[in-house]
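See structure below.
Note that one protein chain is taken out, while the other chains of the complex remain in position.
Naming follows writing order (A and B), and every chain is counted from residue 1.
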Amino acid sequence: MILQLLFNGLVSGLLLALLAVGFSLIFNTTRVFHISHGAFYVGGAYAFYAILQSFQSQSLLFIVLSAFVALLIVMLVASIIEILIYQPLARKKSGQGITLISSMGVYLFIINGIATFFGNETKSLQLSSGGSIFLSNLVIAPVQLLQLLVSLFFLVLVLFVSRARWFLGVRAMMSNESVASVLGVNTSLIRLLAISFGSALAAVAAIMTLYDTGIDPQGGMAITLSAVVAVIIGGSLSLRGTIFASLGIALLQTATAWFLSSQWKEGMTFVLLILVFFWRTEGIVSYKMRVEEQ
Amino acid sequence: METILDVRHISKSFNGLKVLDGADFSVKTGTVAAFFGENGSGKTTLFHIISGFLKADGGELCYKNVPIPHSTPMTATRLGIGRVWQNPRICKNLSVLDNLLLASRHHPGESLFSYIVRPGKIVAYEKSQKLKAEEIAGHTALEGKLAQTAGELSFGQQKLLSIGMLLMNEASLLLLDEPFAGVNSKMIDHISEVMSTLKQQGKTIMMIEHNRSKASSISDTQFFLSKGQVMQNDKGHS
Partner (left out) sequence: MNYLLHILVMAEIYIILGLAMNLLAGYSGLLSLSQAAFYGIGAYATALLLVHTGYSFPIVLGVAVLINLIACIPVIVFSIRFRDLFFVLATLAWQVIIFTVLYNWVSVTNGPYGISGIPKPVIFGYPFESLPQFTLLAGALCALVLLFFYGLHNSPLSRYFQGVRDDQLVMLSFGKNPGYYKAIAISISAGVSAIAGALFASYYSYIDPTSFTLDESILILSIVLIGGLGTIRGSVAGALFYVLLPEVLRFANIPDAFAANLRMMIYALILILMVLYRPYGFFGNYRFE
């Protein structure tokens, strides 16, 4: 039974890692606390759903095609948000508060837009292929296998890309945007790529969840916040840290759902967040640090 | 003349770098003391320590012959040590009057309980402080500007406002960090005038300044910071 719990946690953790890595990418390059990440998560699933339903067949070809188009849509909308909202605010040197609020506005707009067109109920799909795999004490549902493979693929891709040479420009930007810009790094382009790719990762996770527990318009915020906790705990600049933290949090949530009730898991995640805040020295507002920043 | 401040063997390091290494000097009441030194020689750090914003690693401070260990900004202020920052720190979104009133010392309106047990006292104190603020605005070339939002003032006016706030707070020892930096010559004269007035009122001024000529002409004593230590140079030799 513990094995099943670990496995379930692992699979959810990988999905969560996709979201967390996406968020981390966006936050590090744009410095925006992109709370509307959840909207792109949900949006990706709904776009996929709508496109797939428009085809007669639901064969693998159309699934992949729909996914592809859905990702493009998500990337497009994310880019629009970046160009119309985040970049102008960055040019005005807006602080964290204002950009967070703008992101909240984007979230409300997109989520309510989705609810207007699709209604508020949960949408889900079924995988037509195969039965579960049974491995000693472990039951692997087909959708879990899909989630496992796809998540691993994308995570490995991201890790691989982050070691590439041209990614150095992105890294430079993450540490110091103005310096990077002076050194000729195209910060606007990187921001666009980051937000597109980050949102695409979220959409991928959502599409796979669509085949599992389903997606409803309100579901984006909860999982995004868990992803945010993972980024904060794992260290926003460390991809591996973020991934491991995601696995840890998903495991904690799965265990909570198993032993307590699934409703408590969100609360648990946030108790964890507050504990981490108290533990980290960065969060301290001691005026001493402010003075030294003079 | 009495000594208002005694600094004995004060040292402070940041990340292994010793910024202050046994700084020793005294400042006499009612004088203007200027502090010179290159960037990074520890002048501002010294001011931070005296005003309680930083704790020294070692050494002792005596204010009016009373040692003041573990000082925080709150305790330093209570003693009458006030400071002005290099880039004037004021409440940008409040009016000039509100900034001055904010600085007033021991206002009954500070404490929540006063509103319940003695609201009348609050009203009375507000009235008297408003008069005082007007007077101080007069001294600091800000009369007529009481209603203006502090953020709209010029750089020099903001500097004067922050000095005005020190006056409202009835500080006896004023630490001024580069009062003449970044302002035009007319403003420099204003600020000098204010400092003379303050000196006449018996206040003691310590200032960090890079404008040596100006600072030398109005200061009684001069100190140089170098290699973490403080050396004195009497006025006669400037």
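We adopt the following convention: contacts are C-beta pairs under 8 Å (C-beta built on N, C-alpha and C of every residue); 3 or more make two chains touch, one makes a residue touch a chain.
Computed from a prediction, not measured in an experiment: that's the story for all the values here.
A.B. asks: Decide which residue listed in A:100, A:141, A:193 or A:251 touches the omitted chain of the complex.
C.D. replies: Selected residue, touching the omitted chain: A:100.
A.B. asks: Looking beyond the chains shown, say which of A:55, A:68 or A:109 touches the absent one.
C.D. replies: Only one listed residue reaches the unshown chain, and that is A:109.
A.B. asks: At which residues does subunit B meet the chain that is not included here?
C.D. replies: Considering the whole complex, subunit B reaches the absent chain at 51, 53, 73-74, 77-78, 82-83, 85, 89-94, 98, 101-103, 105, 107, 109-110, 112, 115, 122, 126, 165, 169.
A.B. asks: Residues of subunit A in contact with the chain that isn't shown?
C.D. replies: 33, 85, 88-89, 94-98, 100-102, 104-109, 112-113, 115-116, 120, 218, 221, 225, 228, 232, 261, 263-264, 266-267, 270-271, 273-274, 277-278, 282-285, 287, 290-291
Convention: only the chains that are shown with their structure count from here on.
A.B. asks: Report the inter-chain centroid distance for subunit A and subunit B in whole angstrom, where each centroid is the mean of the CA atoms.
C.D. replies: 50
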